[in-house]
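Here's the structure, in structure tokens; my notes come after.
Missing here: one protein chain of the complex. Every other protein chain is in place.
The first chain written gets the first letter, and so on, giving A, B and C; residue counts start at 1 in each chain.
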Amino acid sequence: MAELTYRDAVARGIAQEMSRDPDVVFLGEDVAKAGGVFKATVGLLEQFGPQRVRDTPISEQAILGAAMGAAMTGLKPIAEIMFSDFLAVCFDYIANEIPKSRYMSNGQVKCPLVIRTGNGAGSRFGAQHSQSVENWAMMIPGLKVVAPSTPRDVIGLMAAAVRDPDPVIFFEHKSLYAAKGDVPDGEIVDHLGTAKIVRPGKDATVLALALMVPRALAAAETLAKEHAIDVEVIDVRSLVPLDLATILGSVARTHRLFTVEENPRLCGWGAELASIAADEAFYDLDGPVVRITTPHIPLPAADNLEDLALPNALRIVDKIRRSLNA
Amino acid sequence: MAELTYRDAVARGIAQEMSRDPDVVFLGEDVAKAGGVFKATVGLLEQFGPQRVRDTPISEQAILGAAMGAAMTGLKPIAEIMFSDFLAVCFDYIANEIPKSRYMSNGQVKCPLVIRTGNGAGSRFGAQHSQSVENWAMMIPGLKVVAPSTPRDVIGLMAAAVRDPDPVIFFEHKSLYAAKGDVPDGEIVDHLGTAKIVRPGKDATVLALALMVPRALAAAETLAKEHAIDVEVIDVRSLVPLDLATILGSVARTHRLFTVEENPRLCGWGAELASIAADEAFYDLDGPVVRITTPHIPLPAADNLEDLALPNALRIVDKIRRSLNA
Amino acid sequence: MVKRDINQDQGDSARAPHRAPFAERDIRVTGRAQLKPLPLRNDELNEAKRLELYRLLVEIRDCEQRAYDLFLQGLVKGTSHLSLGQEAVAAGFAGAMEKGDLSFCTYRGHAHTLARGVPMEKVLGELMQRDNGLMRGKGGSMHLTSVDHGVMGSYAIIGAHLPIACGAAWRAQYKGQKDVSVCFFGDGTTNIGAFHEALNFAVVWKLPVVFVCENNLYMEYTPIGEVTAVQHPAADRASAYGLERIVIDGNDADAVFRAAHAAFDKARAGGGPSLIECMTYRYSGHSRADPAKYRPAGELEDWQKRDPIQLYRSRLLAAGIGEAALKAIEQDSKRKVDAATEACKAAPPSPAEILTTDVYADGGWAWRN
Partner (left out) sequence: MVKRDINQDQGDSARAPHRAPFAERDIRVTGRAQLKPLPLRNDELNEAKRLELYRLLVEIRDCEQRAYDLFLQGLVKGTSHLSLGQEAVAAGFAGAMEKGDLSFCTYRGHAHTLARGVPMEKVLGELMQRDNGLMRGKGGSMHLTSVDHGVMGSYAIIGAHLPIACGAAWRAQYKGQKDVSVCFFGDGTTNIGAFHEALNFAVVWKLPVVFVCENNLYMEYTPIGEVTAVQHPAADRASAYGLERIVIDGNDADAVFRAAHAAFDKARAGGGPSLIECMTYRYSGHSRADPAKYRPAGELEDWQKRDPIQLYRSRLLAAGIGEAALKAIEQDSKRKVDAATEACKAAPPSPAEILTTDVYADGGWAWRN
């Protein structure tokens, strides 16, 4: 067991898989010699050499296209798209190529690859470098989508993603890179499609992802201490596959559902989960399903404005408290 | 009053606006000399000349980038992206540039443009030419999003879109191009952000868009005749701005909500509308909110398979009947 | 004797001046000099290979023509993009490819798919959206894929497959495998971003990939010259990636074969990518929806005078190959097309249960538990 940052967990997770399987290769902009602009891949070039850890031109379509072609023919590439906002410049691969080739070819073509990308706000980078875009991936049939919230989950889910025979989009939260957590020694392999109840509770279910998990947990403490409200917090972890057994099971016990997401308001993952509950758990619900989201705006750069935009513990507490007392 | 196809309505709508305002210009692939691959823009080149109606290279990023730059500096461009699936190759402009420039510049930059695009299934074109991607646009803050279902609405909403000071993504349904409808003579100008109750009813509210509107209407007739169920069908028309007054007003009267959408299952516009209802109309609802969608799969090419994938009247009837009788 | 003659007239054909109507879009075979350092081994274009190329030409022509007829009968559904007139590119490249080499095609990919040995029934079945189709109707005519034959997919988003072909070539390089990835695309495709990214990437990584531009003078309905800053949309960009400028006569199967062979040798030897522009012409419209009214009068007829099949047939005859051998190929092709057609007509539509198979690797489509 050692304390590790989320940032270092990325490199450890990748290294674990590259050590195991020589078909795992890694490419991206400034990832090799420089160790990544977030310093999340430091040491990989030294450990695995320039044939397996490669710097690319600023050509996101080439990066994802090359990853796809390599995956189709026998490698297991990990591709970095530096900021998740840049998925927009290579979105054809995300939406039309990588996820559809298996289906269109009636199962002939495989695409076992991982696209890891820095997601989310908090760095005061402004509207084009701060977005939380898990929903861009979740809405596309054929992809798998994960977003870890702890160093341990980074390693375990990275291993699961690399070993998975399907394409996985792996969202790392930029504001968590410096976060620390205990990580067991030795190999860590997790399972895609498993949510985690990170705080049991009985009065309401709160779904959160990535940076929103610690915030939801903080809110839960306040709710418990100051308002005698005992919420269950679930780290969704994997949007596709989605662990509805855990999620709907919780709603069946608590009878209320809140989602806490960084996606802007419209068509975020919260909308999907809320609407599933409104259908399948309707008769379990004792009150409205409430989404707590970033407002439907581009993100501002200024620190105080950006802080206002994202859901925080205060807002979560407030929303839940009012809704439960309504 | 004249009968017009949806296809011809596109050209008439554009012509109406180009005649009115010399700043309206039109660009796209094969749109000028050839009149568009769907023949929806035949005659515009002849009427407005090669300075205003321009063929482009196969360069979707250049098309949208050029439209944006022109809009920022005084023109009102209409840009065609031939198939909505191709929004993926120019998605940076959809997601990061066009919708965010006003906000990032604190209101200095304007972007009054229309992106029209052939959307939806039914042509047996396979997974990369058949998608329904309204949700790709709805999820992005700063865009407006419309999808007409009749020739009259094509003209009226096109006029509203061109005159709107914000960027509008205009989804034309490929399977409706041949559909006919009565259209009044003279100028037609509609309003963005207005849904239409196209069939009043009292037992449930059914929300539909584009090709799903005639299917929902057909289902409503069957439900009325064969099952004595009287549903209200609303043509949502405009996803952003969203006419929640009409939609939630209807739910308050019918106490049940169904959405019928062509988006694949996860994070479609149906999820957004269902989750709004599950929050704001929770106490109006007498039963689950049910989404009727395309399954979460890439679309197959074969006609029988494609027909199976899309919601059709039969499936809509079935779903609503079972849910209301449950 | 025959062999020598055959090898001689390749050179001749490549030098043959083009007829007046093409003067403006002059097909300058500037790639030849560059081919010299890797001369064809004498045994490459022997009689057997030539007959194989002829068979490919004829079978592609017959099968595409049948696809057109079936479309007129309402039996081909969805869209389809024929290569009638462009057969020599497919035949020449496939003829030069070895087993294990990989093809990446566009929606206009029937010819390349057939040329790699995929049975006609599989192709026509897919066009007719039947259960016997290559992908059982799930992909459709624009996405023909046969991994067993090295056909790694047909891509319908312009330019998308150029980077993908780079990836396949990267795998070969990384694993020390000797196969080449060959990527076919049209003139119009050279103006999209992915083209640029792929070309630069392939050169920087020195990948064993060959980019083949089939310049048929048009994107969908717009002449390529009206939307392109240079005359030769691919070849005139080669220098932007440090590559040699290669334009060849795409209606001449031998010229195509030789250029392909040289590029493959270079790729296999670790010399990196090539970009080859093949001048050719499509006889039909862009897709089944297109009557091709935008073509100037006489253009089609002029190109038909240089029909790749007639051109190759005459050459083989002149080289001493007997009429009987050619007739046998032609009759065999007709029989194959007829048999494939009947099999497809008899084939059932795809069963409903495959609607949701093979979204994920477990064979299903479950996104939830």
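What we mean here is this: contacts are C-beta pairs under 8 Å (C-beta built on N, C-alpha and C of every residue); 3 or more make two chains touch, one makes a residue touch a chain.
What you see is a predicted model, and the numbers here were worked out from it, not measured in a lab.
Student: Among the chains present, which touch the one that was left out?
Tutor: Output: missing chain touches A, B, C.
Student: Just one of A:T5, A:T56, A:S101 or A:T194 touches the chain that is missing; which is it?
Tutor: Checking the options A:T5, A:T56, A:S101 or A:T194, the one contacting the hidden chain is A:T56.
Student: Which listed residue, A:E17, A:D85, A:D153 or A:E172, touches the chain dropped from view?
Tutor: Touches the omitted chain: A:D85.
Student: Out of B:V10, B:A67, B:V154 or B:C267, which residue would touch the omitted chain in the full complex?
Tutor: Of all options in B:V10, B:A67, B:V154 or B:C267, contact with the hidden chain holds for B:A67.
Student: Out of B:G13, B:G142, B:G270 or B:P288, point to the residue that touches the absent chain in the complete complex.
Tutor: B:G142
Student: Among C:G100, C:G242, C:P351 or C:G364, which one touches the chain that has been omitted from the display?
Tutor: With C:G100, C:G242, C:P351 or C:G364 as choices, the missing chain is touched by C:G242.
Student: Which parts of chain B face the unshown chain closely enough to count as touching?
Tutor: 25, 51-52, 54, 56-57, 59-75, 77, 92-93, 96-97, 101-110, 112, 141-142, 144, 164-166, 193, 240-245
Student: Would you write out the residues of chain A that touch the absent chain, in ascending order?
Tutor: Touching the chain left out of view, chain A contributes residues 29-30, 33-34, 37, 55-61, 85-86, 88-89, 123-129, 265-266, 295-298, 300-305, 308-309.
Student: Mind listing the chain C residues that contact the chain we can't see here?
Tutor: 191-197, 199-200, 203-204, 226-230, 236-237, 239-243
The definition used in the following text is that only the chains that are shown with their structure count from here on.
Student: Report the chain whose CA-based centre is farthest from the CA-based centre of chain C.
Tutor: So the farthest one, by centre of C-alpha atoms, is A.
Student: Per the centroid of Cα atoms for each chain, what is the distance between chain B and chain C, given in Å?
Tutor: Each chain reduced to its C-alpha mean, chain B and chain C end up 37 Å apart.
Student: Approximately how many whole Å separate the CA-defined centres of chain A and chain B?
Tutor: 30
Student: For chain B, which residues are shared contacts with two or more other chains?
Tutor: Residues 85, 88-89, 126-128, 265-266, 295-298, 300 of chain B touch two or more partner chains.
Student: Could you tell me which residues belong to chain C and also touch two or more other chains?
Tutor: 136, 138-140, 143, 155, 157, 160, 193-194, 354, 359, 365, 367 - these are the residues of chain C that touch more than one other chain.
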